[in-house]
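Just dropping this structure here.
In this view, the complex is presented without one of its protein chains, the others remaining in place.
A, B, C and D are the chain letters, set down in written order, and residue numbers restart from 1 in every chain.
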Amino acid sequence: MSEQNLFEAPAGWLKSAVDALLSDGVEVVAPVGAEDGTVDLAPVSSSGAITLEYLNVNQPLKRLFFPQTEVLIEFERQDDGDIDVKSQSAPPEEEMVVFGCRPCDTAALDVLDKVFAWDYDDLRYRERRERATIVAFACTGPDPQCFCVPVGGSPHGSQGSDVLVFTRDDGSALLEVNTPKGEKLMERLGAVARPAQPDSGLPDVPDIHTGFDPEKIKLWLDDNFENEFWAGASLMCVGCGSCTYLCPTCHCFDIVDEGIWNRGERRRNWDSCSFGQFTAHASGHNPRPDQAARYRQRVMHKFKYFPERFGLVACVGCGRCLRACGVGQNLVSVLHDIEKT
Amino acid sequence: MKADGPATDALRKEAADLLSRGDVGVVIGYGRQDDADLAAPVFARNAEDADRLVFDDHCLGNLAVYLPRSEIRAMGRAGVVVKGCDLMAVNVLLRENVIKREDVVLIGTHCAGVGEPQLEKCSTCDVHSPEGCDVVVGEPVDQPKVDEEQRYKAAAEIDAMSVEERWDFWRSQFDKCIRCYACRQVCPLCYCKRCIVEKNIPQWVATSAHLRGSIAWNVVRAFHLTGRCVGCGECERVCPVGIPLGAINQKMSRHVGDSYGFHSGLSADQEAPFTVWSPDDSDEGIL
Amino acid sequence: MTNGDSVRGNTALTPLDYRPAKMRIESITDETSDIKTFRLTFCDQDQNEQFEFRAGQFGLYSVFGSGEATFCIASSPTRRDYIECSVKRVGRVTNDLHECNEGDIIGFRGPYGNWFPLDEMEGKNLLFVGGGIGLAPLRSLIWNCLDLRDKFADILILYGARTVADLVYKEELKTWRERDDVKTIYTVDPGGETPDWDGEVGLVPVVLEKENPSPENTIVIACGPPIMIKFALFSMRKLGFPFESVYTTLENRMKCGVGKCGRCNVGNRYVCKDGPVFRYSDLLLLPQEF
Amino acid sequence: MIKLTINGNEAEAAEGQTILDVARELSIEIPTLCHHKAIPPTGACRICVVEITAGARPGLVPACAYPAQDGLEIQTDSERVRESRRMTLQLLEARCPEAKVIQEMAAEYGALDLPLERKDEKCIMCGLCVRVCKEIIGPAATCFAGRGPEREISTPYKLLSEVCIGCGACAFVCPTEAIDPAEFCSIALEKIPNEFNCGLDSRTPVYIPFPQAVPNKPVIDRENCIHFRTGGCGACKTVCPADAIDYDMEDKVVEEEVGAIVVATGYQLMDPAVYEEYGYGKYPDVVTSMEFERMVSASGPTGGGLHRPSNGELPKTIVFLQCIGSRQETDGKPYCSKICCMYTAKHTILYKHKVHDGQAFVFYMDVRSGGKNYEDFVRRVVKEKVATYLRGRVSKVFPRGGKLMVRGADTLGGGQVEIAADMVVLAPAVVPSSGVQELAQKLRIGYDQHDFLLEAHPKLRPVETNTAGVFLAGACHSPMDIPESVAQASAAASKALGLVTHERLTREPTIAVVDELTCNGCFECENVCAYKAIERKEILDKDGVVTAVLAHVNEGLCQGCGACGVTCRSKSLEVEGFRDLQLFSAISAISR
Partner (left out) sequence: MSEEKPKKDGQDKWEPRIIAFLCNWCSYAGADLAGMSRFGYPAPIRVIKVPCSGRVDPLFVLRSFEQGADMVLVSGCHPGDCHYTSGNYHARRKLLAFRELLTFLGIDPRRFKISWVSAAEGGKWSSLVAEVTEEARALGPYKEFPRSVSEGVSDEG
């Protein structure tokens, strides 16, 4: 990587950048507002659709690389009884630039990268990752549900992003380039941003008020697989998939076939460890028979199993699960409770 | 910290009494969590726990959803805090043999409406004071006259569109669905041991979160609640992608209301409209 | 933990795009009323020649349009011209597989997972304890060992099922019995016998204790319904077998087979990658979630 | 024990028995008039006199009042006795020429036609009525009034009685039918029409429903019973020697578990009054075939006598009208009632038996006489000129000069005909018994648009219904005559027996099955099953504790319609042969 990793962009830089990329035939994904006030990442065809008014995008970044449903293979039965099997077509050649995700979501890509490349390299995931350049926007105003710091992140964390953007109040921005991909992008955007003075200071990192110690929590988890605590902590959980589906690191999936009489496709769909049928066997036996076991799995997986296996906590503190849970289950309170015991 | 609602003290006392007398093994009520807008459920197992209970306008959830759960049943008789609207769900659970009346103690709350701003359903609520509970706490609330039309407003707005417009509208809505089934899990009436979407012989509903699967899912959910939905609005409230599920429920409630004079949840011994028939049912639209 | 850690599985299939190889059903054998054994060959001759696996590994078999399901490879790695799997009819895929005819084409991904520690077993006495369809993974290993018979000391096969009708691989049971280099004990649960049943009557653990095999220099490989395994292990403890020399397999539900779909884990171990073969002493250290 | 002889027969009597009691036990007939077993005897009318020939002072004594004594020898029919009775009867006959019993007795004893001045009365002044009212019923509504020849039975001051409860006991005990409480009771007393006789006569509130009733025992009609209406009376209880009347008995709902049900609720006739042109209900001489049937029946209200209801005269000309409401698409029943042609032919014959010189006409549309020997029967009626058959419809029946004019078309003879008839008999359409819809719904069996019950298959399963175990017999299925009803009944009975005598049921394999792993026990399916085939099954754990109550399909009842499975949200119920997977496959295959 070259020395120069900080760039300065004037107000309106985003519009110019997006327009430039679009005219180059690059697919641009950026935050777009919906009628109900939520903001989500979506492909845009002009810079006009982009909004900057959001704490974080509603749905996690993961779905760009690990979509909620995707075709794995297609098959068709031939008249002679043979079956024609095709792999999923590769993603488009053209590049994709993603603007606007937050540092917590990009940090989550580390978790996904680990899983999808573990031993067997998930081809489609890798292809999608490779074609994407990620331009994250540093957090300016985290809310009380955000807790990236205790899990090793920061509102200014650059983990997982190719470029990290610090937007100033006047609309101008500092762009921090973190990867060769980011460099390439900056080259391409040449006119939009100029190299910044090394001393053009970054804004202050906003405070995150929530704190806990994942190490301590892991120590407790190590000894407390069997504990009354889980039954109590999970009582209110109704076992939906909101928290897992919105979680940027959750990656469980299901594989199903769909089709008509002679043709069909095999799909990969998001799945959730919260669901009662997730691990159920044909005999009726279920290794995780109740919500307590399932909720325990969620916490254990993030704060014990994953760190043991891959060396990092599988939670980036985005706070989505806290916000999304319809019944008020609060991961942080649960962690605090664990810490206290 | 928000101020406790006026019913809170009475509620705590009743719950503590029930628990200390051993009348119930658990009282399911609302508690407060930091500054959250939502009062999360509290499962009080003893008299001290009862002090965690509150009742105020943050008590959005419908706690009837917990009654069928085996974990709760295992605790013995369950006391449950119900607003008038929640009680309607309890009635359906009773009718459908999911719970037995003697296994629950209904702690009703007079409720002037919840939510900030107040939930839409509360503005058309005609059960501010629950009837048929074992205990009722709080100050009785005036029951304003309810405008029937207002109750079905969300559905009426969509009904006013053309078929094509409706299709566009719903397609864009269902496209958002991530199939998290929060709408199902939070619905007190979606208590199936195995939901139809989990049945794979045959696969009734494609589990994929594509438009086809999500249409099927939302159609199934709405249809399975037709004639049963009590309009508690929980599904719409929890949908993480903001699909206006309430409008669909309203539409179907209105249909069974207009066609069969049926309004779900009014009592535990109504016969569900899809289990009975009349020779006089309309033949309109049949060739 | 297990040998699976030291010797990685056949990773020839990376990178992974979930596309199965096509296999043709060569023959179908009815084992019991709800179990059939399928003999399969790759449609692509090259794959037939290249394909290698080890006893204990599994694959994901698919009926196109119906889905994928996990079965162990029930044939021996020493028989290179086909693979076999035995399938119990329980759900969507297994139903549809049972509906298939000879000549039909199905999909296969694999082999996945770890295998039985053949090296460790060399020179030792082998005790196979099987119940019901649990004989399927054992069968692969049994034939494997029989084909390399001189490498092992005494071999004892103890196999039980609920009733005579529930015994699988009936022809092979006979073949094994007729061999004089293997000892076999077959048993059915009390009440499950027929008039001409000449085997034992009694639950596997009971018969095991009665037989009282010596733990000396012996490796036990046990597969079967969880409840049988549980009691068989009790008996083994009684008989003095160290848990380090007992192996079994787990069958947690899985979708991908390659450690991504997230449902087969037992603690931080993945049945699809760290298993399905587990040393019993290792299993005891894991959360009991299987 | 008292020993005595009656007419030479030795008899034993208990203390307190009268000679009459003993004689009746021996089946020795002694006529009585003023005696009623419920009322202490007085021996007033002296009809029951018998002669004591030995054992006491010889002479005539009233048998009803004279106690049985040891050693008595009695003659009940000696010349002396007959003479005495004759004299008594002569007087009574002269006084009460209207009383039928007296007339008959007088005839028997040769006491008729004596040159005595006759009064126009029925009452023999026995006073039974007065006594029953006072001594048994209680109100004492009646009394003797006047003296000597003026003496009569009346109410005090001859006013309408306020105390009379209208029980009719007086009329009941009166030997000569001389008293009618309706004449003096202040309560308006209505005759209770005898349903069995189509209301052509009346009956008492306690009555045997019809001659062949099974069991042949009386019933009390609570609605009309005085006891149930006023709490008084109790006459029947007092008089019943078997003490069988128990007013505290309640109607009971009897629940029986049965393996089969045969429905044989039959038919009724449509009310012909809806066709004003025939004048039924307006002119008394227009009757239905059923009424006619009762009139000519020996056990009927007229004892078999055929009279014009309007004036009691013999109907010399009678017209039978067929197809009243049958085979009428527009304002009647479109079907043929099937039995009318044959019973009308029978009626014409019966008519001819009663009125030898009478003339019978039959207006018909077609004569439908399919059936063994049926055509011969009708041929005979026509050939032997029992009746004149006119093909055509009657447009109007109207009175003229004491006759009923029947105007109709004779389509074969051509032209209008008009017959001056004394009586007109209508053959109304046969319709199912009322209430059959309710019954069918209860039994979950089908019925057609006319409410006739539906068989499972017209050719192959004619007496079975779609509900297993329910069978049909007789006219509830469709109009049919007795032989056909009996044939069906036999078939139904053997089907039913076939069902209940087997250890195992055979059934169609296409029935619903429940997946107990997923059934929620909501029992929405139970409600929709038209056959009540869904049962509640308790699932027990190994300690016998009920852990769940789940749906279970009664394989014998399920008909495989599939309504339950559609209603079941969790898809825990499927019909074999029409499983969801099968239908999905069909949809998929057919959509290519």
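Convention: a contact is a pair of C-beta atoms (placed from the backbone, for glycine too) under 8 Å apart; a residue touches a chain by one contact, two chains touch by 3 or more.
Values in this document were obtained by computation on a predicted structure and should not be read as measured data.
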Visible chains that the absent chain touches, using the contact criterion stated earlier: A, B, D
Of B:112, B:141 or B:211, the one touching the omitted chain in the full complex: B:211
For chain A, the residues touching the chain missing from this view: 67-71, 74, 258-261, 263-265
Absent chain, residues of chain B that touch it: 155, 158-159, 161, 163-171, 175, 204, 206, 208-216, 218-220, 222-223, 226-227, 248, 251-252, 255-256, 259-260, 273-274, 277-279, 281-287
Chain D residues touching the omitted chain (full complex): 441, 444-446, 449, 466, 510, 528, 530-531, 559-563, 565-567, 575, 578, 580, 583-584, 586-588, 590-592
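Everything below uses one rule, namely that only the chains that are shown with their structure count from here on.
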Chain closest to the assembly centre - both centres taken as Cα means: B
Pair with more cross-chain C-beta pairs in contact, given A-B and B-C: A-B
Distance from the mean Cα position of chain C to that of chain B, given in whole angstrom: 48
Gap in Å, rounded to a whole number, between the CA centres of chain D and chain B: 60
Centre-of-Cα separation between chain D and chain C, whole angstrom: 81
Residues within chain A bordering two or more other chains: 254, 256
Residue numbers of chain B (touch at least two other chains): 194, 201, 203
Touch list for chain B against partner chain C, complex: 200-201, 203
Footprint of chain D on chain A - complex, ascending: 260-262, 284
Residues of chain D defined as touching chain B within the complex: 517-524, 527-528, 549, 567, 569-571, 580-581, 584-585
